[in-house]
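The complex is shown incomplete by one protein chain, all other protein chains being positioned as in the whole.
Order as written gives the chain letters A, B and C; numbering starts at 1 within each chain.
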Amino acid sequence: MNFFIEVVLNGLMAGVMYSLVALGFVLIFKASGVFNFAQGVMALFAALTLVGFMDEFGMPVWLAIAGTILVMIALAWLIERLMLRHLVNQDPIILFMATIGLAYVLEGLGDILWGSDVKLLDIGIPHGASDYMLDTFDIYIDKLEIFAAVTAAVMVAVLALFFQKTRTGRALRAVADDHQAALSVGISLRTIWIIVWSVSGVVALVAGIMWGSKSGVQFSLSLIALKALPVLILGGFTSVPGAIIGGLIIGVGEKVAEVYVGPMVGGAIENWFAYMLALAFLLFRPQGLFGERIIERV
Amino acid sequence: MTINGASSEILLKVEDVSLAFGGIKALDSVSFDTRKGEILAIIGPNGAGKSSMLNVINGFYHPQQGTITYKGQTRKQMRPYQAASQGIARTFQNIALFKGMSTLDNIMTGRNLKMKTNLFWQALYIGPARAEELKNREAVEKIIDFLDIQAIRQKAVGKLPYGLQKRVELGRALAAEPDLLLLDEPMAGMNSEEKEDMSRFIIDVNMEYGTTIILIEHDMSVVMDISDRVVVLDYGRHIADGEPHEIRANKEVIDAYLGVSHE
Amino acid sequence: MFYRETGQYKTTYSADQALFPIAQDRYVIYAVLFGTFVVVPMVANEYWINAILLPFLIYSLAALGLNILTGYCGQVSLGTGGFMAVGAFSVYKLMVAFPELGFITLVLISGLITAAVGTFFGLPSLRIKGFYLAVATLASQFFLVWLFNKVGWFVNYNATGMITSPPMTIFGVLITGPSAPPAAKYLLCASIVAISALAAKNLARGRLGRNWMAIRDMDIAAELIGVRPLRAKLSAFAVSSFFIGMAGALYFAVWLGSAEPTEAFDINQSFLVLFMIIIGGLGSVLGSFLGAAFLVLLPILLKNILVDGFGTNIALAAHIEIMTIGVLIIAFLIIEPHGLARLWRIAKEKLRLWPFPY
Partner (left out) sequence: MSDSDKQQDLDTFPKLLQHNATRFANVPSIREKEYGIWQTWTWAEAAEEIKAFANGLATHGFGRGDKLFIIGSNRPRMYWAMCAAQSLGGIPVPTYQDAVVEELTYVVDHAEVKYAIAEDQEQVDKLLQVNELGASIEMIIYDDSRGLGDYDAEYIFSFENIQASGVEFCNKSPTFFEDQIALGSGDDVAVLLYTSGTTGQPKGVILSHAGLIFGSERVATLESLTEKDSVMAYLPMAWVVDHFLCYTLAYCAAYCVCCPENQDTLLQDKKEIGPSFHFTSPRVLEAQRTDILTRMEDAAGIKRKLFNYFIDHASRVGISIHSGEKVSLIDRLLYFLGEIYAYGPLRNNLGYSKTRITWTAGEAIGPDMFDFYRSIGINLKQVYGQTEAGPFLTAHQSGGVRSDTVGVPLADVDVKIDEHGEVIFRSPGAFREYYKDPEATRKSKNADGWILTGDAGLFDHDGQLKIIDRIKDVGTMSNGSLFAPKFIENKLKFFAHILEVVTFGDQRDRVTALINIDLVAVGSWAERRNIAYASYQDLASRPEVYSMVQESIEQVNIDLSRDESLANSQITRFVILHKELDADDGELTRTRKVRRRIIHERYAELIEALYNPEISRIQVETDVVFEDGRKGIISGNLKIRDVKIFQTTQKTG
């Protein structure tokens, strides 16, 4: 039984990580309708930059993080300036393709700037088994994962506040609901896009830090984006809570399946299991967990 | 056949139909008949449930209550393609053409149900598939000639002026050789000359092909001119039906609709 | 300018609906066919065939398949790599089990098997649309690759997990394996691709093609004129997968000779083919070829310039290459989101109207 709880808890922790990446997707999709395939690579790029600042330039952690945030904001500005601006009013699939192109660019750029070897990322997040959990409940959980869960919770709370309480946040929500309306109240779509991409750049940085601290910074980090996709279809492309809860469901489902079903079929099913889970779910609720039901009008 | 070529035979019977979205009642226990061969207009203010009524008739919406009897068969639910295969065709309030295709291909798509050959023959484009394409092209050309749109045959529909798009859409509906044609505001946004043309086409369709037509239209003079009978809806309720001159004299209708100057 | 169409009138529908109703287009096609089947085999060397022509043809076939699904029917799929794997593993198993059926038959059967698998994975398309569907198709990509990795039967329990194509002949000429003459491989692929392109064009201009486009352009209206959405979408999945499966079979059996599922059919294959149809042009048979040519040639060109021209080290060159492809794709989407085929169409329209601007 403890083992099961351990598996579930581990799943939840992994799920939190997925949620973080998914969150970046949702932010951008909600505000601009862009399915940003480069979200995973953005996390990789952020982590690479952070490591680069610390290792190559010897910056202290806080400075490196601040620097990376600036880089991510600059990146958002560049993306708007060089790419999005020129693709206004194009089909969603065109924008989607452009973000795949962006993923290629960021991947190449990251590698050229910081090298493609595996790097360690250590910004002082505690590691190792949580003694408290081990002693009290006889459950093995890495402290890093607890830390990640807490950070994610804080991020979500901050984002929620940002959306609810700040003028910019409300503007963002307005854009998500109706581009025309937002424009008519004098909010520049371009500003909105820069903000949104910056925010999701920061979210990517957090995700990058968490994953990087856990398993090093390397190309495979960008693949977690693929893991986040089933989270999206499960939670709905436009729902922040959906991203969180979807992430948790996927995380748990995946770990449980890997442990209990995997051995029966040869293992390594986590690559696709999440997709199958999401897909099976979609057949019953095509709009996802929290997506709005589409009433088709003619 | 005369203008009032409608027989007494009932083609479509709408009985006690109600439809609601969430809490909003779009249709509230609506009943009326459509006789074979007639032009029936549904009028009413915006939001009266006119489009919803058409959507119920061709199976796009499923009413919570009530029945539709079409060609003597009563049904509660059907898919739109089933309605199509039973000879119900329609046009849309906001033109729903296939924007990436030419006028010809749009109307050819309307022939879909008349075509049967399988994928294999189509891939080879020989034998039955080719014969079928050519035969249906001929039928489509009759429609193009009928609607006088020869000059735009090969043009992509997305770039056509509004009035012509409406005409192409009518062509696409006609291509299915429907028994019942539903027209959702066929003259919306047209100038008076285009309206006149469109009225002519509608009357000609009714006369030449004997097609029964149910149409929604806001322009009262057009409605009174071309329809054999009029059904009036208001807030989802059926408030009157009858011949145009009766409707014009109906007090309730005047209060609910005609009296309101919405133009 | 060179399109002199005066005097080209049609007295029958069959002439009017011909594949290339304009005489000048027909001449171009004849020239292309002559070049493909007569000139190229005579002049192309082994490097050209193996490094450029075979991948071009095979990717063209895959792009043709994906274009039917995505370009004509509007269903975005990211599962191309997985379906190519199905084709590859099908043809491998068939070559081992039924070599007597002949290679072409086996490729066709592999296509059919892939069509069946593709249809199955297309089932969700009834309920889910757009990006939800795109993501859902990733499920097939990951699942299929995993399947071929994990189930030993597919690789005939080869410990390395590799499959290697056994030698096969057509009319006594060897066409698989390293010792097969490149020209034979080329001609085989070119023939299959040419016939497939013809079939695709026929489908696209017929009832099925119109129904696909109807679903793509306005699915509600399509249904209301009697197009059954599921049937139309599944037929697109089936036809698409059929072509992709054949492409996978040729990819493995004729071009690579041996393959390992994770490497050869990973998600980047899916993206690559998707890029091809976007850059080439959605909903255009010609576009599939143009896109494939562009993305097959581009890396070779970049590599030649960077490594051979500037002496850049190979790792750095690889990064620059990835970045350049990314930049080019974005630039392309900004400049001409409808792809090379659209550019061609515009140019052709200009030539037809020459000297008038409109």
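Points to keep in mind about this one:
Here is the rule we go by: contacts are C-beta pairs under 8 Å (C-beta built on N, C-alpha and C of every residue); 3 or more make two chains touch, one makes a residue touch a chain.
What you see is a predicted model, and the numbers here were worked out from it, not measured in a lab.
Taking the complete complex into account, the chain left out of view touches B, C. Of C:Glu5, C:Glu46 or C:Glu349, it is C:Glu5 that touches the chain left out of the display.
Touch with the chain omitted from the figure is made, among B:Glu9, B:Glu208 or B:Asp225, by B:Glu208.
Across B:Glu9, B:Asp145, B:Asp225 or B:Glu243, the residue that sits in touch with the chain not pictured is B:Asp145.
Listed here are the chain C residues that touch the chain not shown: 1, 3-13, 15-16, 353-358.
Contact residues of chain B toward the unshown chain are 1-3, 104, 137-138, 141-142, 144-146, 148, 150-151, 153, 200, 204, 207-208.
Throughout what follows, only the chains that are shown with their structure count from here on.
If each chain is reduced to the average of its C-alpha atoms, the one that sits nearest the average of all protein C-alpha atoms is C. Ranking all chains by how far their C-alpha centres lie from the centre of chain B, first place goes to A. For this pair, chain A with chain B, the centres built from the Cα atoms lie 48 Å apart. Remark: chain B and chain C have CA centroids separated by 41 Å (rounded to whole angstrom).
Counting only residues that touch two or more partner chains, chain B has 60, 92, 96.
For chain A, the set of residues that touch two or more other chains comprises 298. Residue ranges on chain C touching chain B, taken from their complex, read 13-14, 16-17, 199-200, 202-203, 205-208, 210-211, 213-214, 216-218, 220-229, 235, 239, 283. Listing the residues of chain A that touch chain C in their complex gives 35, 82-83, 86-87, 90-94, 96-98, 100-109, 111-112, 116, 226, 229-230, 232-233, 237, 265-269, 271-272, 275-276, 278-279, 282-283, 286, 288, 296, 298. Per the touch definition, chain B reaches chain C in the complex via residues 58, 60, 79-81, 83-85, 89-90, 92, 96-101, 105, 108-113, 115, 117, 119, 122-125, 129-130, 132-134, 137-138, 172-173, 176.
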